[in-house]
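Missing here: one protein chain of the complex. Every other protein chain is in place.
Letters A and B name the chains as they come in the text, with residue numbers starting at 1 for each one.
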Amino acid sequence: MSGDVQPQDSNQQAGHGDGHEDGHGHSPYQAHHFDTMRQQFEAGKLGMWLFLATEVLLFGGLFCFYTIYKANDPELFKWGHHFLDKRWGATNTMVLLFSSLTMALAVREAQLGRKNRIIFFLVVTFLCGAGFMGIKYVEYSKKFEEGLFPGKYFAYENVVDAEEARMHEQEQQKLAHTELDLPQAKVVTELPKAQGLVLQPATPPMGLAAPPKEPDDHGGGASSSVTDAGHAPGLALDPSHLPPGPRPANAHVFFSIYFCLTGLHGIHVLIGMGMMVWLMVLASQGRFGPGYFTPVDLGGLYWHLVDLIWIYLFPLLYLVE
Amino acid sequence: MSHPEIDPLPESEDVKSGAGAASTDELGPSYLTVTKTISSWVFTLDHKRIGLMYLVGVLFMFLLGGVFALLVRTELFSPLAILTPLFASTPEAQADLYNKWFTTHGAIMVFLVIIPGVPAALGNFVLPLLLGAKDVAFPRLNLGSFYLWVTGAIFFIYVLFSGGIDTGWTFYTPYSAESGTAVIPALIGVFILGFSSIFTGLNFIVTIHKMRPKGMTWFKMPLFLWATYSTAVIQVLATPVLGITLLLLILERTLGIGIFDPRNGGDPVLFQHFFWFYSHPAVYIMIVPPMGVVSELIATNSHKRIFGYTYIAFSSVAIAIFSFLVWGHHMFTSGQSTTMNIIFSGITFSVGIPSAIKIFNWLATMYKGAIVLNTSMLYGISFIFLFTIGGLTGLFLGVLSIDMHLHDTYFVVAHFHYVMMGSGLVGFIGGLHHWWPKMTGKMYDEFLGRIACVMVFIGFNLTFIPQFVMGSLGMPRRYYTYADKFEGYHQLSTIGSYVMAAGFFLTAYYLIQSLISGKKAPMNPWGGNSLEWHTPSPPPLENFYSVPVATDPYDYVGMEYDQATGNYSTIKPDQLPARREER
Partner (left out) sequence: MIAIPTILADSEPSFWLPAPVSNFAGPIDGDFYFVYWVSIFFLVLITLLLGIFMWKFRTPPGAKAQSHKDHHALLEVVWTGVPIILSVMMFWYGYRGYVDMVVPPNESISIVAEAQKWAWNFSYASNGAVIPGMSDDFNDVRAQIRAGALTPEEANAAEAKILEKAGLHVPMGVPIDVTVMAADVLHALFIPAFRVKKDCVPGRTGKLWFIATEPGIFDLFCAEYCGQGHSWMHSKVVVHETVEEYEKWLAVAGSYDETLPFADNGKIVWKRRGCISCHSIDGSKKVGPSWDGMFGSTRKFAATGTPGESIADEAYIQESIRFPMKKIADGYPPQMPVVKLTDKELLWVTEYIKSLGQNSGGTVSPRKDN
């Protein structure tokens, strides 16, 4: 990306900085134990790459768990991913991709030393991060409402089980009347997806939708009869969340993995946002220019990694089929 | 933290060659004396001070771990409860107490002593010196690593006070998911220590890559740097996996996420895979740096070029690479698949080859050398002997059929004490003696040093050789009481541990004494030629008075000993006899 732009040795750009020069022609940002700015920059960059390697391995461990459990129990993942909303996931992917672009622009502006533009792009990146976290918040609260907690707090059965069973039954009865010759299991498997698609245009993104207490009143066609009839108050169960088939024995494991992966990633986004603020402060002090832009550069690398990890996470969790 | 400017001294030839044997205080303030406030230590960015703080911390933790070892050994003197009844009344509580003792012992020794021992404590001090650099690449990060270590240590101390932990240092699930002891603080502690280790490794890799002085190519680096470099790679690549595993274990305990605990649908063997994916490479984090130390000790004290430099250098790298591929040899009986067992057993032997290469090259270095049997050399020689035993017994365990019998017996306990304590720790103590004059500017009592080394050596073998025998006779490890037929072996072992402890206490005594009343150390008391011996003892704040030029670290021909000052100095080039005539 921007790695090929090297800072010039500070001797050649005297005049930058604000009088901190100590007579040796050193940049004020050069630490005492480095011989040249270039050495310092390269050291910083190598350090950052190594750090990113450890991050990759940290997530790598989790991805390994994902792979192993998916290999052992593919049904679990097919079942579980129906609870994740692809639309939100895709939106978040776009948000992060865009933020990577603005981050790259911020790095470029830092190399050029254009203070206001640096800050502008950093702010945009920051806002993208915030937007991402906002969407995650919406998704998480939806899960929590439905009792889809990780591990032993998994309480889906308490909240939804009866509902789910009843709806399956209704669906099957209805289908049995209309399309008698279809094998039943198959119908059930395909159904929720089909419903989701039918509903999509008409439905506002879930979670942003009306608070859970209100009865569902959207949609039409096949699904409305399902959702409206006897929908217990307090259950904002969107039909697109109706998973196919029976609940696998270790349903909670899917959500454990989901929360671990997205949670750890979320923490990294938060750290990245904190870093953005710090960079803004540095930028507003006019620190960055052709001779010194290491922090922005390294921050950029970090942000790209966070982005990249999400790009792997999204299909692995949301697009299982 | 900006450093106060130091006056560059006139670059006298004396300082450069060390002929004046000057100690820093005659030339100007040393890093120890340049500032004196407490905050100048607590917030220091100087790698030497950080190294010294690590050293104090690590030695303290070694004492703590050693006390637990002595408790364990005393309890095992008899199959009856003899020590635990002082602290607990029912047999159940006594067994719990014993379990906490060995867990605490193992965890402290591994995570707080031997992993940070050589790299963080000694490495921090000497690595920039060996490179002729002013500091490591990221001094702030370095200080951060130290405080992470301190935080981890505090968590461990907290664990001690909140009733201890009884899972074994391996934290195997599902026991660790249900044990009623302070597992979570201990896991957090290890997690934090892991990051301390990662950042140290990262710092060293960058320092070695980017801060070598002009003229020091990779193959002109002292071997200690090759060793720390290989280790740093393992630290950076393996530790994060441990981190995530421990995090998940914490979540398993708090949320029951069902990854490791079969009751929640998890897989306990998976935990073992992830644990050993880190912890096997970690055993080479414990041994490769001490091997680097020993390369320096043997060459310097034999006053002879190190034999087979490139082979030793590459063997460190080879060990680092192979170390990632053999973790399954800890799980031969665990129920992993037969194929995996066979593959892991096969690869396990590959680590023996680079280890053998090192041992034989050290021996060849000693051949026709001028061997000065001072304390550090005695530790170096002990290392070779003990590591040979430890490594060779590792081969027994790597052989699939034999491990069916030996797994989780005292044979394994003895094996890993020979490699961790007998080699890792002995190498560390050897290095400590080697660089002590450089660190503190003081000479310790050579006579007591040798006595203590011999005591540790004898005590150590007396402690652990009987454990090999009873292990292969079938004594399982982590046993609080045992069958009567093993009593004799346990008693020998306990007696040995007391002898060893006495040796270490003697060491502590004369080292402390040297600080108070030791002779001033000359610049180069052992005749080394790597860069740290070309600056006064203790070094000044920024390590060198003038920019050092890379030397050939193993060229001892030009060294002249001065009886009066106890110092070796470099002969000026024009006075040199024809060098390396024999090559």
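Note that in this section a contact is a pair of C-beta atoms (placed from the backbone, for glycine too) under 8 Å apart; a residue touches a chain by one contact, two chains touch by 3 or more.
None of the values given here were measured: they were computed from a predicted structure.
Asker: Touch partners of the unshown chain, restricted to the chains that are shown, please.
Answerer: B
Asker: Using the definition of touch stated at the top, determine which of B:V67, B:I184, B:L325 or B:I402 touches the missing chain.
Answerer: Checking each option in B:V67, B:I184, B:L325 or B:I402, the one touching the absent chain turns out to be B:I402.
Asker: Any idea which of B:V34, B:A320 or B:I389 touches the chain not displayed?
Answerer: Of the candidates B:V34, B:A320 or B:I389, B:I389 is in touch with the missing chain.
Asker: Would you mind spotting which of B:L70, B:M366 or B:M455 touches the chain that isn't drawn?
Answerer: That would be B:M366, which touches the missing chain.
Asker: Looking at B:I157, B:L325, B:I451 or B:V557, which makes contact with the chain not pictured?
Answerer: Result: among the candidates, B:V557 touches the missing chain.
Asker: Please identify, in ascending order, the residues of chain B that touch the omitted chain?
Answerer: 78-80, 90, 92, 95-96, 99, 166, 168, 172, 174-175, 178-180, 262-263, 267-269, 302-309, 311, 333-335, 338, 341-342, 345-346, 349-350, 352-353, 356-357, 359-361, 363-364, 366-374, 381, 384-385, 388-389, 392-393, 395-396, 398-405, 407-409, 466, 469, 472-474, 476-485, 487-489, 491-492, 527, 554, 556-557, 560-561, 563, 566, 568, 580, 582-583
Simple rule for what comes next: only the chains that are shown with their structure count from here on.
Asker: In whole angstrom, how far does the Cα centroid of chain A sit from the Cα centroid of chain B?
Answerer: 41
Asker: In the complex of these two chains, what residues of chain A are touching chain B?
Answerer: It comes out as residues 31-34, 39, 42-43, 46-47, 50-51, 53-55, 57-62, 64-65, 68-69, 149-153, 249-250, 252-253, 256-257, 260, 264.
Asker: Show me the residue ranges of chain B that touch chain A in the complex, using the header's touch definition.
Answerer: Answer in residue numbers: 2-3, 133-139, 141, 198, 202-203, 205-207, 209-211, 236-237, 239-241, 243-245, 247-248, 251-252, 255-259, 264-267, 270, 274, 542.
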